[in-house]
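This structure is in structure tokens; I'll ask about it shortly.
A protein chain is absent from this complex, but the other protein chains hold their places.
Read from first to last, the chains carry the letters A, B and C; within each, the first residue is number 1.
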Amino acid sequence: METVKNQRLSEQEFETIRHEVLNQWPTGREVDFQEAVEYQKSLPKKKVFTEAINRALQRGETLIQPRAGTALVEEQIKLLKYLETEGEADLLPTTVDSYTRQNRYKEAETGIEESKKTGRSLLNGFPIVNHGIKNTRKVTEAVNLPIQVRHGTPDARLLAEIALASGFTAFEGGGISYNIPYTKNISLADSIRYWQYVDRLTGIYEENGIAINREPFGPLTGTLVPPSLSHAVAVIESLLAAEQGVKNISVGYGQSGCLIQDIAAVQTLAQLTQEYLTEYGYGDVTVSTVFHQWMGGFPADEAKAFAVISWGAVAAAFSGATKVIVKTPHEAFGVPTGEANAAGLKATRQTLNMLREQSFPQSKELKEEKEVILEETKSILERVITLGRGDWAAGTVAAFAAGVLDIPFAPSRFNRGKVMPVRDNNGAVRFLDPGNLPLSRDILDFHREKLAARAKEEKREVGFQMMIDDIYAVSKGMLVGRPR
Amino acid sequence: METVKNQRLSEQEFETIRHEVLNQWPTGREVDFQEAVEYQKSLPKKKVFTEAINRALQRGETLIQPRAGTALVEEQIKLLKYLETEGEADLLPTTVDSYTRQNRYKEAETGIEESKKTGRSLLNGFPIVNHGIKNTRKVTEAVNLPIQVRHGTPDARLLAEIALASGFTAFEGGGISYNIPYTKNISLADSIRYWQYVDRLTGIYEENGIAINREPFGPLTGTLVPPSLSHAVAVIESLLAAEQGVKNISVGYGQSGCLIQDIAAVQTLAQLTQEYLTEYGYGDVTVSTVFHQWMGGFPADEAKAFAVISWGAVAAAFSGATKVIVKTPHEAFGVPTGEANAAGLKATRQTLNMLREQSFPQSKELKEEKEVILEETKSILERVITLGRGDWAAGTVAAFAAGVLDIPFAPSRFNRGKVMPVRDNNGAVRFLDPGNLPLSRDILDFHREKLAARAKEEKREVGFQMMIDDIYAVSKGMLVGRPR
Amino acid sequence: MNPPTLVLGVIGMDVHAVGNKILEYSFTNAGFKVVNLGVMVTQEEFIHAAIETNAKAIIVSSLYGHGELDCRGLREKCVEMGIGDILLYVGGNLVVGKTGFAEVEKTFKNMGFDRVYPPGTPPETAIDDLRCDLGLNNRPDKGGETGGNCKKPAAFGTRV
Partner (left out) sequence: MNPPTLVLGVIGMDVHAVGNKILEYSFTNAGFKVVNLGVMVTQEEFIHAAIETNAKAIIVSSLYGHGELDCRGLREKCVEMGIGDILLYVGGNLVVGKTGFAEVEKTFKNMGFDRVYPPGTPPETAIDDLRCDLGLNNRPDKGGETGGNCKKPAAFGTRV
């Protein structure tokens, strides 16, 4: 098996790769690191992502952030400005198109041309690499809020170089979370290496006095991912990032829709990440949390979509996440218009504000749910580090190969795809098939009992059909996919 | 002081009044009670309100119901059918216009004419009395769901006669709840008498084998009404109704927006009503609950309105109300279009469905909130029955005169208007000024402490400005009206 | 100079009392003398109160949607009763339904209202306009130099 070590890239290693990376596309040559550091230093505080996150952490507030990306510079500026003013966003994004995500800059170029020709965006995001630093700075300069790159790029090295030099102060992704759900044929060892580069780049910025927020992509496939699985990935990516010198990490989680499970998940996520970072010697990293409103299939009806969005905002508020990534009423159809995007933000804002002074009691059920998540995540992580003989990177590669880490519905060849999730009778996501996950017998019994209760209620076997019903459920107006 | 007794109307009394009532407007002469009973008997079960309510009670489900009324018969039919199909409503309404509510049938006639002329509704509801039985039956016959009259009429005697004969199987209102918030100069003794007639009419239907659902209007002025006040009114109106032979009562409550207070309110409302009915010899009455989504000023922005609606649906679900009355994204502007109305329903449905298998823990805070509501309501009710020397009707008249019952912001001359509400630091509605409410010292201390905590947080005095800020708060995107 | 008097009320069969209480509070705080007739006020009651108190303006609220029917003829009756040039302001949710405000404004201006406000207009807007229309400085109760620029009524949907 191909392998990779969790070890900080040396300056020489980094520079060798950098040379290659900056030559992958002409705009790479625009990168002048010293100039970029000066540029970043010149940014006002209000545009620095970590400043906003740290303030929210201090005040116990939840910030709101949309996704948004369109093919052309002027359109992207218009869109972001609209989300800033009308949408009342706290944090801005630039979502990158899917060609760039697969390093297909030529196709992205075609997309830009065609978009110019037809007057509508043919790309599902903003192709940062193709636009290059000069043009992308026009975007970051046009707004008054911190702005992050959101994408899904297994090899985001060139993207990161250009984005950070363009004034983005936060960068999403990680070697696992931007591989397993986002591509088919790239090996984990490779994507982890690519992301070690991105993290090292971030580390170098940090060492030059520039704080950059890094965010592993929590929801993974967005579809019934049991919290312990995404937590395990988040913790590992945090450890890998910290090793390269990253200092500001936001770990994420995608809403399950079961409120107790969601609160438990966010609260344990922060706790686990902090614990492992400290244990492994990265205690100086600042950890915050990201809650993603429902990431699975949405209802087509916009009023129903608003209900899903608002319910996500409720869970974000009660869980105390540092920020929430907001969906839109257009979700089931396509990339939203600015208006639809702002509408999602406003519904979220209203909900968060109304819940600001309210809290969810630390009940028995909530405590139990937390314990389950903690125990599962720790079991998995323990096996990962064992498989890696003390190395998180090697352990991750081995763990995915062995199905010790296994993400439901992931397209990657490097994911075993044996684990199947399903909801229990209260809507919490459980394991229908735990595959090779290293879970204790107690935990497995717990899942089995929970599912047995549902089977009894529905008078049918626990099985594949139940999972399919659950996949469709929210889009059809329910949480649990009951038989018709 | 004018007075009234809580005593069942004798047949003779009833018939004397009936003669007069049916002559108040020409359509009154269409009423033929025996024919009406036969007509009601011929209705299929699926159109009988109490059937739907009882099924929901049994299954622990929450039903959804819109408000909807427009000037003309054909338009009303179109509207209701749309809410039935596109809106997926469980229960339908017919909201009556404000002229009819004040027995101004001539003005209502003008409204009908003008609406015909201009092609848009100039009335804010459907004028049942003017349309008469023949035309109104066209409406009730056009739909496949139980249908209720929703209004706000201090003297609804003629309206009730015509409505029940027209096939409505549920009738909202009561002698207090449709007086105090809904008019200025009609004495409570009068309106209670009017409603004794409506309740007796309902009782006579019941005695003829026709179950009719009666619903005191829970939210009163809809604006920061502390739960114990609306609960006291709901209990009294239930007792008055039961005395006249009413057998099916839905007691209501308007959302405060503070989740714990809302859950506590709905749960204590059912409990209190059942307790008092049983204690006073009406143990055979079926009690269900109604939750009203936020009844105060709405945000103008539709996305924000959706958030308010969805949050109301969350509270309805967690409180276990039997039905929820749904608001719309047009609320801040005007009577909603069918589309906006259906949108409110769909958002509510989606939320209820997603929460169907979830529950809110019976926490310490929830228990405390319930105890406060129970104690306050009981204190008030005890004083009411004392003032009435054992008679709830006389006691009510006396209690309002003495400010023992006192509804914030009510327009009625017969309401003292000394009580002022304000939110505490967690958003729960408390007493800024308890006026003459007979509350124990412990309870008053409790309120004072809660408000002191808010004052401290906001670094300002508890006072009138705080209340004004709270009145505007939800419409400005918050729950608690914090100083700017 | 005495503070100018305003007659305030909610017209017709309308019982929406909350906004009315706040308007009374705001206008009073701004230095006006407010005669608040409360809810369910007839045209006649508005006019009699205005005559009796020598009011400078009648501030009509209509929330419940029947504003169009209720407000017709108010200006004509004012003329009849000899206060034809009194200021008439109207605001609230003037018509049934969510509609474009431009048309609503036109309808009510044609009825003879001087200023017409869309839903959710804050009291401050009307206060500024009153100062302008009455030629007052910022505190009408503190003596009356002319001040302030006259602004056009706020655009539709403006919220605080």
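Some notes on this structure:
Operating definition for what follows: a residue touches a chain if its C-beta (ideal position, glycine included) is under 8 Å from a C-beta of that chain, and two chains touch if they have at least 3 such contacts.
The model shown is predicted, which means the values in this text are computed figures rather than measured ones.
The shown chains contacted by the absent chain are A, with contact judged over the whole complex. When the missing chain is restored to the complex, the residue among A:T94, A:N130 or A:T183 that touches it is A:T183.
Residue-wise, the contact with the chain that is not shown comes from A:A332, picked out of A:A332, A:A402 or A:A455. The missing chain, though absent from the display, is touched by one residue of A:P66, A:G111 or A:P146; that residue is A:G111. Taking the complete complex into account, A:R101 is the one of A:R18, A:R101, A:K247 or A:R383 that touches the chain left out.
Mapped onto chain A, contacts with the missing chain fall at residues 97-99, 101-102, 104, 107, 110-111, 114, 120-124, 152, 181-185, 221, 223, 296-297, 299-300, 330, 332-337, 340, 409-411, 464, 468, 471-472, 475-476.
Here, only the chains that are shown with their structure count from here on.
Contacts between chains trace an open chain of neighbours here, each touching only the next in line.
Centre-to-centre separation between chain B and chain C, using Cα means, comes to 31 Å.
Put simply, the C-alpha centre of chain A and that of chain B have 45 angstrom between them.
Counting partner chains per residue, chain B shows two or more touched chains at residues 299. Annotation for chain C: no residues touch two or more other chains.
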